[in-house]
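Below is one structure, written out as structure tokens; the observations come after it.
Only one protein chain is missing; all other protein chains are in place.
Entry: subunit A
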Amino acid sequence: MSLDPSFVGRTYPPTAPYQVGREKIREFATAIGATDPAHHDPEAARALGHPDVVAPPTFPVVVTMAASRQIIEDPALGVDYSRVVHGDQRFAYTRPVVAGDELVCVNTIEEITSRGGHGFLTTRTDVSTSAGEPVVAVWSKIVVRGEA
């Protein structure tokens, strides 16, 4: 089933705020093998000018992948999640994520194409604090594999 191109340009309502915890940042850093003290030790992070431990640069995927369910589970768009493969991705940072941030995501569908029986969906997720301060924008291309 192909994706409906009329969804291009659609913006979804802001997601519920995500509270970034210090232990989550530590666990994420440990899972990727990042031992930099700025990810683990608040004092080390403060010495670099951050208010608390700093998340590694790809940490925002924790928040944006959860937020993207808004699109993937939109019954009107009709994505079959069992056929979804994550593809290319792009990040533009205003500042790093730190423990204590409360983050809100706004999803926009930027592009829908199909090729070789597969659907390609490009989304942009603008991540900001609940006070409205921009943090990072994340573009994701997902492939919805065809039935063949």
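We adopt the following convention: a contact is a pair of C-beta atoms (placed from the backbone, for glycine too) under 8 Å apart; a residue touches a chain by one contact, two chains touch by 3 or more; residues count from 1.
Rule of thumb we're sticking to: contacts and distances are computed from a predicted model.
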Protein name (UniProt record) of the chain left out of view, among "Acyl dehydratase", "NADH-quinone oxidoreductase subunit N", "Aspartyl/glutamyl-tRNA(Asn/Gln) amidotransferase subunit C" or "ABC transporter permease": "Acyl dehydratase"
Residue of A:P14, A:P56, A:G78 or A:G146 in touch with the missing chain, whole complex considered: A:P56
Contact partner of the left-out chain, one of A:A38, A:I71 or A:V144: A:A38
Residues from subunit A at the interface with the omitted partner, ascending: 24, 27-28, 30-34, 36, 38, 48-49, 56-58, 61-62, 65-66, 86-94, 96, 110-111, 124, 126, 128, 134, 137, 139
